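Note that this complex is displayed minus one protein chain, with the remaining chains in position.
Naming follows writing order (A, B, C and D), and every chain is counted from residue 1.
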Amino acid sequence: MIIVASIAIFVTMALALLRGLLGPTVYDRVLAMNMFGTKTVLLLASVAFLYGRSDFLDLALAYALINFIGVQAVLAFVQKAAGAGEES
Amino acid sequence: MEILGHYHYWVFAVLLMIGFYALVAKQNLFKKMLGLSILQSAVFLLYITMAEREGGTAPIIQPGVADQLYSNPLPQVLILTAIVVGISTMALGLAIVVRIREEYGTIEDDEIRRMDRRP
Amino acid sequence: MAAVAEIVCWALGWVLLTSGAAFVLIGGIGVLRMPDLYTRIHAAGLTDSLGPILVLSGLMLQVGNPQELFKLAAILLFMMITGPTATYALANAALMAGIDPVPAESSRPDREQVR
Amino acid sequence: MIVAVFGIFLLTLLVVTAIAIVRSSDLFSAVMLSGIFSLLMAANFFVLDAADVALTEAAVGAGVATVLLLGALALLPTDERQGNRHVGLAALTMAANITVIIYATHDVPPLGDPAAPAQQHVAAWYLAHTPELIDIPNVVTAVLASFRGYDTIGEVFVILIAGIGVLFVLSGGRDQLLPKRPEPTLNTALKHHLIPQVVGRLMIPFIILFGLYTQFHGEYGPGGGFQAGALVAAGLVLYSLIEGEQAALELTPPNLLFGLALGGALLYGAVGVIAMLLGGTFLDYSVLLSDPIAGQHLGIIVIELGVGLSVTGVMLTIYHAFASRVS
Partner (left out) sequence: MTLASQLPALQVVVPLLTAPIAAAMRPRDLAWLVTCAASLTAFAIAVALTAGALQGPADTSLRYDMGGWPAPFGIALVIDSLSALVLLVITGSSTLALLAGRRAMALDIEPHRQPLFYAAWLTALAGLCGITITGDAFNIFVFMEISSLATYVIIAAGPERRALTSVFKYLITGTVGATFYLIGVGLIYMMTGTLNLEDMELRIAEAPSRGPVLAAAGFITVGLALKAAVFPLHVWLPNAYAYAPHTVTAFIAACSTKVALYVLLRFDFMVLQANLPEHAAQFAGYLLPLALAGILFGSSVALFETHLKRLLGYSSIAQIGYIVLGAAMLDRAGLTAATLHMFNHALAKGTLFLAVIALGLRLGQANLNLSNLWGVGRAMPWTMGAFTVAAASLVGIPGTAGFISKWYLVSAALQQGPWAVVLVGVILISSLLAVAYLWRVLEPAFFADSPATLSEPIAHQSWAPLVILWLAAAANVYFGLAPQLPVELASRAAAILTAGHGAAELLP
């Protein structure tokens, strides 16, 4: 049953990637990136179980944290760029 | 099975060439840096693929599990090093790109070339 | 008694994982098919919270030792905190940047018509 | 079998993402796609049983690299003027290379072949002898820190020279080296957003705690100095994002960060030199204590600490060098 979940997650990753490619706005891409990140976390957690090495859940935890930082950094950048645009 | 067994290597070749294309054909220096990182990632893939072993697991020895097969730790160690080398190169390259932009006002290679030609 | 508990765990895990997978998938489809930015954020935001909760709880029913349970719980906790925050920050940033949440009749360059 | 199918799926996405990175004319999208690329690569490493590499790729590739790319991009124009040159040359070289690689890899052992030469000889020796010689479960850490510890000190100096280089290059045309007092007008992005700020503050201690866990758990599970350094650096970058550059520089002054970078590298070197003084060769940890295995443990812990300090210091130095620069 974990395989079923993994496949669903895979498909969702592909869909999120497609949204990231299509855009059209920057925010769509950020959304896609965030979604892609969370799905990767889930994928890693399920694959860790599939492989029987659930001690590797550290990785999923690390991805969750990194993904959050990544999204915050991207948003900070967008707002910085927007702010600079308004000022000029 | 033949296809499955060598697919990773083909993807390695394709990624390598995508990165290479960005380096040669793209004019934007920032894009070139992204191409460089794809190029390097392709090599990571080559090494990690060769480390994989059928029926193996990550090379962290599980106490009390006899006869467990493990994948090859050595290429993994090499790639840990190579990843760090990659980020170092990228950081330095980006710093140079930023300085080029400050000095030339652009990061397009052909414009920079034109400026260099008539000093 | 133990056997019954095992079967219950198994069945519950199955239900949780499948429904989680379904939510995740629906979220993916929503992000791709919804017509404008805010509806996409809506689809992603809801399923990004509920999907992981279900999937990770399903996985929790499978673990053997408390350390792994703790790690899964930590992942779940982090995702429950960071997911909505990211969604909020994203929507807020988009709003600040002047993307209009109310669908206007005039077609904006940043919004495609999906039909 | 599962490995192969998962792998093929991830690799296909990887190729799509790579093409999109090269084709996208908006550099900002390209950076986000390269973050996705790194995550995919990391997931792929995990599927291929390389847990340590996956953790590093996630922390360094998806975390730190994305942040650095964004930091640099903030100082650059974000749109690429489209136009390709040398397409013929590129196509020719690509065709030649693809031919060579396909030719070369046609004869290599397929994925997962247990009889492949790469699985024999040295690798088998590491797996067989690590328990008796070094006695830690994570063979990757054992090879990284002890058997090939000389490579790893090189790696620390690669990253150190990157930090030195970024500081040096970015100080060109400026009269100060390290950012002392950033402009008060510097836009501090998320500073005025309450929810991300509160959540961020909540998260930072956990991120750093997790980094420390990765640092000291590296002998037993995936992790080690590089991963830990990158995670801690990422946590402190988050602090800078939510509290503003100024506050971050006050919390971790640039001199402190640069000192950490130099000190970490020197700590690693010092272990090697002490081993020399005690009569071993450079980086021979066995001579550090009377019991060789205990000596190995001590040596590995200390050099991993040096690596962690150095990586944290360098990553943050580089980040601040970009972030505190006003374009």
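Heads up, the rule we're going with is that a residue touches a chain if its C-beta (ideal position, glycine included) is under 8 Å from a C-beta of that chain, and two chains touch if they have at least 3 such contacts.
In this text the structure is predicted, and so the values were computed from the model without any measurement.
Colleague: In the full assembly, spell out which visible chains the left-out chain is touching.
Modeller: When the full complex is considered, the omitted chain touches B, D.
Colleague: So one chain is hidden, and I want to know which residue out of D:F6, D:F147, D:F226 or D:F322 touches that hidden chain in the complete assembly.
Modeller: Of the candidates D:F6, D:F147, D:F226 or D:F322, D:F147 is in touch with the missing chain.
Colleague: Pick from D:V169, D:V199 or D:L316: which residue touches the chain that isn't shown?
Modeller: Touches the omitted chain: D:V169.
Colleague: For the chain left out of this view, which of D:I101, D:L236 or D:I318 touches it?
Modeller: D:I101
Colleague: Write the list of chain B residues that the hidden chain touches.
Modeller: Contacting residues on chain B, toward the hidden partner: 16, 20, 23, 29, 32, 36, 39-40, 43, 46-47, 50, 74-75, 78, 81-82, 85, 88-89, 92-93, 96-97, 99-100, 103-104, 112, 116.
Colleague: Considering the entire assembly, which residues of chain D contact the chain that has been omitted?
Modeller: 100-101, 103-109, 116-123, 125-126, 146-151, 153-155, 157-158, 160-162, 164-165, 167-169, 171-172, 175-177, 258-259, 262-263, 265-266, 269, 272-273, 276, 279-287
FYI, only the chains that are shown with their structure count from here on.
Colleague: Measuring centre to centre with C-alpha atoms, which chain is farthest from chain D?
Modeller: It is C whose centre lies farthest from that of chain D.
Colleague: Quick check: how many Å separate the C-alpha centres of chain C and chain D?
Modeller: Each chain reduced to its C-alpha mean, chain C and chain D end up 29 Å apart.
Colleague: Which residues of chain D are in contact with two or more other chains?
Modeller: In chain D, 49, 51, 73, 190, 196, 203, 206, 221-222 touch at least two other chains.
Colleague: Quick one: which residues in chain C touch 2 or more of the other chains?
Modeller: Expected reply: 78, 82, 85, 89.
Colleague: Of all possible chain pairs, which ones touch?
Modeller: Between chains, contact exists in these pairs: A-B, A-C, A-D, B-D, C-D.
Colleague: Which residues of chain C touch chain A once you look at their complex with the stated criterion?
Modeller: Touch residues, chain C against chain A: 13-14, 17-18, 20-22, 24-25, 27-29, 31-32, 37, 40-41, 44, 48, 51-52, 55-56, 58-59, 62-64, 67-68, 71-72, 74-75, 78-79, 82-83, 85-87, 89-90, 93-94, 96-97, 99, 110-112.
Colleague: Hey, which residues of chain B end up touching chain D in the complex?
Modeller: Counting only chain B, the residues touching chain D are 1-2, 4-22, 24-28, 30-31, 34-35, 37-38, 41, 44-45, 48-63, 69-81, 83-85, 87-92, 94-99, 101-103, 106-110.
Colleague: Taking the touch rule as given, give the residues of chain D at its contact with chain B in the complex, in rising order.
Modeller: Going through chain D, the ones touching chain B are 3-4, 7-8, 11-12, 14-15, 18-19, 21-22, 27, 30-31, 34, 37-38, 41, 44-45, 48-53, 56-57, 60-61, 64-65, 68-69, 72-73, 75-77, 80-81, 83-87, 89-90, 93-94, 97-98, 101-102, 105-106, 108, 110-114, 116, 118-119, 122-123, 126-127, 130-131, 137-140, 142-144, 148, 151-152, 154-155, 158-159, 161-163, 165-166, 169-170, 172-173, 220-222, 226, 311, 318, 321-322, 325, 327.
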